[in-house]
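Report on the structure given below.
One protein chain is absent from this view; the other protein chains keep their places.
Read from first to last, the chains carry the letters A, B and C; within each, the first residue is number 1.
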Amino acid sequence: MEILLFGITREIVGESTLTVEPEETLQTVGQLKAWLGQRYPALQKLSSLAVAVDSEYADDAQPLSPGQEVALIPPVSGG
Amino acid sequence: MEILLFGITREIVGESTLTVEPEETLQTVGQLKAWLGQRYPALQKLSSLAVAVDSEYADDAQPLSPGQEVALIPPVSGG
Amino acid sequence: MLVKLVTEVDLNEAFHYLQDPGAGGIDLFVGTVRNHAHGKEVVKLVFEAYAPMALKEMQKLAVAAQQQWPIEKLVILHAVGEKLVGEPVVIIGVASAHREVAFTACRFLIDELKKTVPIWKKEYYQDNSVWVNAHP
Partner (left out) sequence: MLVKLVTEVDLNEAFHYLQDPGAGGIDLFVGTVRNHAHGKEVVKLVFEAYAPMALKEMQKLAVAAQQQWPIEKLVILHAVGEKLVGEPVVIIGVASAHREVAFTACRFLIDELKKTVPIWKKEYYQDNSVWVNAHP
């Protein structure tokens, strides 16, 4: 699974895309967030961290499946 | 005394300036309005009629004197 | 402040005047000629102003806004003469550090302009014409 990264999450991870190997068996958005938080503790210090699946905000219960476009959404600051 | 006329007051009087002869002895804005209302009854049918003296709104008690710029201000509708 | 009566109001002139290093938000209100009013089709409008007094009254409104809110820059442009459907007739612009002030002051200025500034609008319909607001 590829995770698109923007803004401060891109800087924390150091890349604009993060590859999650299938053997991590992350089945929900919530599991993905927990996994990311462990690997990148700096993500836990953000004011908020949302996940988008196929460019829609997703809640923690949403299942992940191959072929989806997944992105991390740190606190937005447009306008 | 010359009275500047705009909008519907210009159309009611039929001219853009109305000359009031000195012998009319109009001493206040209120007297001017009463005199105008008698001469041009259509002015009395307006939603409102204000008078400006030297390009400031004037109340009925304000004295009139030679050399002032006097104007009739029918209901405004800018914007 | 930039306060003018003009034959053509110019949005770019307003915006360039309002751009300011201290401004984070600029609100611009543009009044345009609508194709209907009071249930009738409008063909055109004609605006007439008592120019020196209209400028004075617009300047008073600008000062009142600047006293009430922290405004960086402020524009009031009003057209005189004939205006066709869709054309702009008035532009109010306020630049402020924060957008709340820009919106609030802009709204104040257009609302007050319509109440006090000696400018008159004649609406032309297919069959007749009327000085707006003149009669009850």
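Here is the rule we go by: contacts are C-beta pairs under 8 Å (C-beta built on N, C-alpha and C of every residue); 3 or more make two chains touch, one makes a residue touch a chain.
Just so it is clear, the structure is predicted and the values come from calculations on it, not from any experiment.
Chemist: List the shown chains that the missing chain touches in the full complex.
Modeler: A, C
Chemist: Out of C:V3, C:A102 or C:V117, point to the residue that touches the absent chain in the complete complex.
Modeler: C:A102
Chemist: List the chain C residues touching the unshown chain?
Modeler: Counting only chain C, the missing chain is touched by 11-12, 15, 19-36, 85-86, 88, 95, 97, 99, 102-103, 106-107, 110.
Chemist: To test your reading of the contact rule: which positions on chain A touch the chain that is missing from view?
Modeler: Where chain A meets the chain not shown: residues 4, 6-8, 11, 45-47, 52, 55-57, 71, 73-79.
As a working rule, only the chains that are shown with their structure count from here on.
Chemist: At what distance in angstrom does the C-alpha mean of chain C lie from that of chain A?
Modeler: That gives a centre separation of 48 Å.
Chemist: Using the average of all C-alpha atoms in each chain as its centre, how far is it in Å between chain A and chain B?
Modeler: Distance between chain centres, rounded to whole Å: 73 Å.
Chemist: Measure off the straight-line distance from the CA centroid of chain B to the CA centroid of chain C, and report it in whole Å.
Modeler: 26
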